[in-house]
Structures are given as C-alpha cells and as structure tokens.
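Here is the structure we will look at.
The complex appears here minus one protein chain, its other protein chains still in place.
Coming up: subunit A.
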Amino acid sequence: MTTSPHVHDLGMPGTPIDARIQQAIADSVETQGEKQAALKAKDMKTDQEVRWCPGCGDYVILNAVQSFLPSLGIAREDMVIVSGIGCSSRFPYYMNTYGMHSIHGRAPAIATGLAASRPDLSVWVVTGDGDALSIGGNHLIHALRRNVDMTILLFNNRIYGLTKGQYSPTSEVGKVTKSTPMGSLDHPFNPVSLALGADATFVGRAMDSDRKGLTEVLRQAAEHRGTALVEIYQNCNIFNDGAFDLLKDPATGPTWTIPLRHGEPLVFGPDGASCVVRDEFGGLRVAETNQVDASEIVVHDATREDPSYAFALSRLSSQDLRYTPMGVFRSVSKPTYDRMMLDQLEEARTQGPGDLEALLAGTDTWTVSA
C-alpha cells in the first residue's frame, strides 16, 4: 500500500483538510467541471452485480441517476452517497463514488456529520419510505430543518420490500399485508407534506418511470444548496405491484396528475379540464377550468418563502393518489448549516488560530519551583 504522510504544522490556521475545503469551495466550478467533462454514464457504474428483483423500479432510477450525474460537473471522488437499510439503500454499491451503506434510518444523521465537516463534497442520501419515515423519521425532519447541504432521494414504494411485504408508513389505510391481514390501521404520511412541515428548502416529487421528469427534478435538487428532498414514486413489482398505476396509466394519469412548472398556471387533465384555485380558507382546491375565471387559476411559484402554499399543494392529493402534484413544490434559498458552521470557525479564528499551550494553562495557574 502506498500512502503519503499526512503532515501538518501545529499552530497554523486550520488543518490540511480544512484548507482543502476552503480551496475546493473557492474554485469548485472550474476544477470539477474539467475533471468531470469526459465522464459518461458507464463511468458511474461499479463492478458490483445489481441485486434488485427483475422489474424493480429501482433499476430505472439508478439508470437515470447514472446518466445525468456526469452532466452536473461533480467529480466522482467528490461525491458521497449514504444510505440506510432497505432495498433502495443498496444504491451506493452500484455507484462509482464514495459511499456508505449504513444502518436503518440513520443515513441523514451520518450524512449530516459528513456534509457539515466536508462542505466541499456533494453528499447524497438514498433512502426508502420505511427507512426515512418510520425508523429514521426523526433524523429526516432534523436534517431538513437544519438545511444541511445534501440531496435526499426518498424511494417511496409504499411497502416494506426487503422484509417481504409488511405495510409501510406511506401505505394506504386498510392495506392488507402479511402483518395486517385485516387491513392496516395507520394513517399514512405524505412525505412531501412532512418535509414542508419541517420547512425544507427544496421539495420535489417524481415518478420512477418518467425519466425526463425524474431527471429534471433531480437536476434541480442537485443544484440546490441546502437539504433537498425528492420523493420518487417507485414500483415494487413483487410486494406492491401497480401501486402507482393510476398515475402511470395513460388512460388515467393525465386526469390525476398535476404537473408543477414554475411560473405556469396549474392547469391539468385531458384538454386542461382541471385547474387549481384558492379556496375560501386560504388553501387550494381543484376546480373545473371552464367554471372559473382564468385570473383565479393559481400560477405555480416554487420560490415562495412561506411554505404554506407548497404545503397546500401537497394536500391536494388523497391517499389513493388522485390529484397528485409532480415536480418541484418548493425551492427557496437559505443559508446552509455546513456553510454557517464553517463561518463560525472562521470567525473564531479572526483573533488567530487556537493556541494550545494557552488553552491547556487556562486563566489561573500557579508555579511550584524546584
């Protein structure tokens, strides 16, 4: 093994890693762009055999991610994918980046420590509905409220796949599964509503089979500074096949899907028959386009500071997926946790780097002479 000594000078401002962070932030665009220019989708693949079930929606997502990542201009070595436990969490093994397949629900916490100490890296979390919303719900909401610079891909298949088919925190009420023979009693989470409740600065939703839409949401998420959450509807063809057919079926999809395009009126359905208008309580409701004045139709604005508009959008859909908005719900700019942490370190160093000798001695010493 060849290694180079990691040397440093005591008392110098910062440490080598800190210095590298500063450097990387300073000239990230140019160097990363250069390094990455020639990369293709195949460069993102590893030699590991992909072990999802044939027909799993995860393949589609993996391919989409591998295809669009090179275009982001981030070097492979500067990217880290952290995952939890579950089918989706095998994702890092198939990406030629740095990665950690961690423990159930904890990926956002691990990624937070990594991103907060290495703002130069592009940190991604891949998680599922059970991993992120059940066992790891706490870490998810806290990562979102802190606005740590990371991108969270939440694969939502509305079922526990790896443990072979129990209901998940996004399963519909009454779902009959191995653990709920008479139907589940839990009311499901709407992950987008949950994220917006935590004041997430970027929240999007995409469909596994919609390569174009998925890539567009992922691109915006990747470019966002702060915590970005993308809910990806993902079909589990073994334990919950057809969960999203209402939205995927060309016969029904356009009726029940509300595409979100920033700056465009929220009109959808065959022939634009449906639209979104404000209701009398300050929320939103679906209306028939020909029954309302064009000025009443809401124009989508993902950049609204107040998350209640995006939240109202997320509440249009029911648990059976009718009126499901797809796209970017919210994308606002706020200082990121890692950057602010670095700023505090820099501020603390304005008086000079720490003096260890002085620190150890403290303010009250006495001397015993020989």
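Just so we're on the same page, a residue touches a chain if its C-beta (ideal position, glycine included) is under 8 Å from a C-beta of that chain, and two chains touch if they have at least 3 such contacts; residues count from 1.
What we mean here is this: contacts and distances are computed from a predicted model.
Student: Out of "2-oxoglutarate ferredoxin oxidoreductase subunit alpha", "Ubiquinone biosynthesis O-methyltransferase", "Aspartyl/glutamyl-tRNA(Asn/Gln) amidotransferase subunit C" or "Cytochrome c oxidase subunit 2", what name does the UniProt record list for the absent chain?
Tutor: Per the UniProt record, the undisplayed chain of the complex is "2-oxoglutarate ferredoxin oxidoreductase subunit alpha".
Student: From the listed residues A:D271, A:D293, A:D306 or A:D364, report the one that touches the chain absent from this view.
Tutor: Once the missing chain is taken into account, the touching residue is A:D364.
Student: Suppose we count only contacts with the excluded chain; which residues of subunit A make the list?
Tutor: 1-8, 10, 14-18, 20, 24, 35, 46, 48, 75-80, 82-83, 85, 92-93, 95-104, 106, 109-118, 120-121, 138-139, 142, 341, 344-345, 347-349, 351-354, 356-357, 359-362, 364-370
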